[in-house]
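Note that one protein chain of the assembly has been removed; the remaining protein chains are unaltered in position.
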Amino acid sequence: MNLAGNSFGEFFRITTFGESHGSLLGVVIDGLPSGLKISEKDLKNDLRLRKPGGKFVSKRKENDLPRIVSGTFNGKTTGMPLTVLFDNVDFDPLPYEELKYTPRPNHADLPAILKYGMDNFDYRGSGRFSGRETVGRVTAGTIAKKILALKNIFVASCLISLGNNEFGSADFDSCIKARKTETRTMQEWENEAENIIENAIKNGDSVGGVIQTIIKNVPPGLGEPVFRKLKAELAFATMGIPGSTFFEIGEGIKVSHSMGSEVMDSIEFKDKYVWNRNISGGIIGGLSTGMDIIFKVGFKPTGSIPRPYRTIDLRTNESKTIIIKGRHDPAIVIRAAIVVEAMAAIVILNHAMEMSLIPRVLGKEENEIIEKNFKIYGDS
Amino acid sequence: MNLAGNSFGEFFRITTFGESHGSLLGVVIDGLPSGLKISEKDLKNDLRLRKPGGKFVSKRKENDLPRIVSGTFNGKTTGMPLTVLFDNVDFDPLPYEELKYTPRPNHADLPAILKYGMDNFDYRGSGRFSGRETVGRVTAGTIAKKILALKNIFVASCLISLGNNEFGSADFDSCIKARKTETRTMQEWENEAENIIENAIKNGDSVGGVIQTIIKNVPPGLGEPVFRKLKAELAFATMGIPGSTFFEIGEGIKVSHSMGSEVMDSIEFKDKYVWNRNISGGIIGGLSTGMDIIFKVGFKPTGSIPRPYRTIDLRTNESKTIIIKGRHDPAIVIRAAIVVEAMAAIVILNHAMEMSLIPRVLGKEENEIIEKNFKIYGDS
Amino acid sequence: MNLAGNSFGEFFRITTFGESHGSLLGVVIDGLPSGLKISEKDLKNDLRLRKPGGKFVSKRKENDLPRIVSGTFNGKTTGMPLTVLFDNVDFDPLPYEELKYTPRPNHADLPAILKYGMDNFDYRGSGRFSGRETVGRVTAGTIAKKILALKNIFVASCLISLGNNEFGSADFDSCIKARKTETRTMQEWENEAENIIENAIKNGDSVGGVIQTIIKNVPPGLGEPVFRKLKAELAFATMGIPGSTFFEIGEGIKVSHSMGSEVMDSIEFKDKYVWNRNISGGIIGGLSTGMDIIFKVGFKPTGSIPRPYRTIDLRTNESKTIIIKGRHDPAIVIRAAIVVEAMAAIVILNHAMEMSLIPRVLGKEENEIIEKNFKIYGDS
Partner (left out) sequence: MNLAGNSFGEFFRITTFGESHGSLLGVVIDGLPSGLKISEKDLKNDLRLRKPGGKFVSKRKENDLPRIVSGTFNGKTTGMPLTVLFDNVDFDPLPYEELKYTPRPNHADLPAILKYGMDNFDYRGSGRFSGRETVGRVTAGTIAKKILALKNIFVASCLISLGNNEFGSADFDSCIKARKTETRTMQEWENEAENIIENAIKNGDSVGGVIQTIIKNVPPGLGEPVFRKLKAELAFATMGIPGSTFFEIGEGIKVSHSMGSEVMDSIEFKDKYVWNRNISGGIIGGLSTGMDIIFKVGFKPTGSIPRPYRTIDLRTNESKTIIIKGRHDPAIVIRAAIVVEAMAAIVILNHAMEMSLIPRVLGKEENEIIEKNFKIYGDS
């Protein structure tokens, strides 16, 4: 355990560092099997899904170019900590200067100042509270997904609601295909999603949303019975993403509003043991059942919108009305999808390694299986 | 970290052990400050709220009598691990014998068998997957609440919905008063709650529900910015309770379905910094804001109801229809309330200790404050 | 990590609790593979080697009868925390009453009082600072050795010096045979060892000593390159035993006083890779080499001897001369041997599990191998 909490995981353990407007950000990934082929090119596909600068996301221009600076040798992992750095190129702390004494009510500003001291809070883009920190998580998630591909385990996260518009549930294939849309929704909802966001931009507003995640081919028995239930681990991992508001396993909200007779399931044997339906989201008693793991995570609308809000001036404690400048996302939930996917992959990989499912050394054969299976996420 | 996951917490760390139908259950609490007055009598008040044997709960008769067997000296903690044992008295494994080969679809049976091996699963009352394991958590929670009382920090959990009946939100005082009801609801909803449960019993059914928790007087700045966000820690702690289905911080579900303009808050200074409303549930950027911490946790209807269900016989993999016997809860959510309260108290205490808010040695004066404040939970 | 430090290990994780003169002591062992045959009878052989009441050890009469109260089903482990309790039967706090205000200079008394507070220190037999705490470690060690026996890995600790008498180095077989002596030395040194201890008893004195440990058949590659070097883990585990004074890997003391040319080794291939000699004690670069792991741990003479010593009276801070009563060991090092053996086994097992060398579920075949190999430690 590290108390300050910039690390996550046991076997596959990541440590992130760096600030939104500092010189660079990075991630150290410890506990990798040796022999895994990995290149900077592998990392770009997922990074693109998190990158600012697009039509529906923040206008900040960052190329998010990964630099692998340790842990590989001749293009393969050595089993040593693999470090990836990202230089910040388009930081512009100016709009934040005036925020120094006027904390934004929907941001970490005030609690951070009260915790770390007025002069020690890096108010430039929220410093480390910024979503920019997640660039390292996404990178680690890509590598976790590569390793899981060896066992045919795949993770897909996509958007299933925006504001008060519920698009409905997505299956694994359409969730994967949503990687190709700019709003990270299923293709049939793409137009609607774009309209909602364009309207939000036009109105100087932002919009919340919900991400659904499906994890395929997880063998039964991952997770632990008591405190480390697999649902608890996924909840911890995803409620640790900036802006997250709720975690639901399977059809959990509906289930909690049901009678027992409505949610009774049955088990059959068809090559493997299967449940008649999957309202528990693939986890029972804290353990994976062998069914798809399905969960949802909500995200709030971006806190920064170009409208006046009331706060206090910390020098006088008097009230003051402020309008936030800077470049912000109309719907941060779009970029959150790949972060949820990454955190889910890291959790599953940790439990798979704990169960001895992943060899400690990967050879030619394993790398070939990985390369083949990993194509499911698209060309890199 | 212990990988098998029967421990929880960093400073105040609990380890639980024992099975539903074994000889005893217990909890080891490590990291206590020394000098805290504690007696078995202190523990009974909360244990009563979890105990089976009542009108609306399982008919199993357990007195849940706590025995403190280590860690105290002359009625006060020594700073050494405090261990509490609970003898099982009314175990009746008989009804479970026929379940050995026919796993119940809404229970951990099948994934546990697949993980640990057919012959190694203690199918008597689900062994350690049973809610009976939580007796130790509740006890640890009581002690955590005693220590938090030194800083005027209080935790209250109560029921705010049953099946598809939403009772609405409860404030702190009515949530505390719900300790006196048999359904753990606010007093004005007591009759309705009792009717719902009586109907469920009559129909051989069970019912799900939602627990709301309010934590008062948490100072600002508890929690950590990245992976150990306070909401993530609470989600981990509560999604690790058997039967939990979702975790929501503040008004998180509503917020995720909102526009940014609908959820913009403001800050004022009134003796301390306050937000105009508390839809974020007292946690922003992963840190406590100084407002009440509020979250909800859903629980599924008890999986065991006296109705036929389809499963397989593990010896042949052929389908079979079964009716579960044994003594079960019509609404496990009632007894889950005190478990949620316990886990929340443990999380907050760990973060308070990390911030050096709790003295490592408690003297006469601190014990007097604690005894006085602790009365809020009722006479023990 | 638990900060208060009553737990040890990652996969195979033990938590001990209980005081020297409390009602009972215990150990919770978390992370066991399921399906391992285990009985209370298995535990007695090692416990006998730690038990007080013999000719050369403390006269306290404890039967150290283990009671397994959780974690097994039909005589096999379930994968759930296995708890073993030991009732204290012959506690006699009387001799300690007068020590309350006059801390013994060679014991934890004064630092413990300064840390936990005068009134909170359980001065009866040092409470939890007593060597009595190790009863749980020995029990966990026995189980660890059973599991390691599956892989032909064996651990043997024995005495190689007493006071200023160096008996010389012992090989694995003679170290194992030392289990049959009352002084835990090689059989050819038995008389000499007995004489030294009898003299110490006669003179109202005590004597220090050194334990050597040999671990056979550890495969190469266990351990980690940086902070978790295998030698660092063994040093942590053994310097955490009461009374330990130094840790030496291989011929480390001699090596540090040598020139490089004197300690150059060579490697050959004879079925496996072997070094010409083993001055590094089977660990290079923090990793096991495949050679025997060999290390030494020193223990101080028992601090309590029936002679006057000077201390202060804590009520006045004035000097006072005291004679310690109570029942003490003339050479605690004799009983420490099995504790070193236990801690070494736990470290090796943790690293073996981390490397996926131990199946998570043990079946009939594995248990047969274990039962056969485990006989090396003698009949239980």
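First chain written, first letter: the chains are A, B and C, and each begins at residue 1.
As a working rule, contacts are C-beta pairs under 8 Å (C-beta built on N, C-alpha and C of every residue); 3 or more make two chains touch, one makes a residue touch a chain.
Being a predicted model, the structure only gives us computed values, none of them experimental.
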Options C:L24, C:L85 or C:A200, residue touching the unrepresented chain: C:A200
Chain not shown, touching residues in chain C: 1, 3-8, 10, 16, 103, 105-112, 114-116, 126, 128-129, 133, 161, 163-164, 200, 203, 205-210, 220-221, 224-229, 231-237, 239-240, 242, 244-250, 252-253, 255-269, 273, 275-276, 280, 284-290, 298-303, 305, 307, 309-312, 317-319, 333, 354
Those residues of chain A which, in the complete complex, touch the missing chain: 1-4, 6-7, 9-11, 13, 15-19, 22-26, 28, 30-32, 34-35, 69-71, 73-74, 76-83, 115-117, 119-122, 127-128, 360-361, 363
Residues in chain B touching the chain absent from view: 1, 10, 80, 225, 355-356, 359-360
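The rule we apply is simple: only the chains that are shown with their structure count from here on.
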Where chain A and chain B are represented by their mean Cα positions, the distance between them in whole Å: 28
Multi-partner residues of chain A (at least 2 other chains): 1, 10, 225
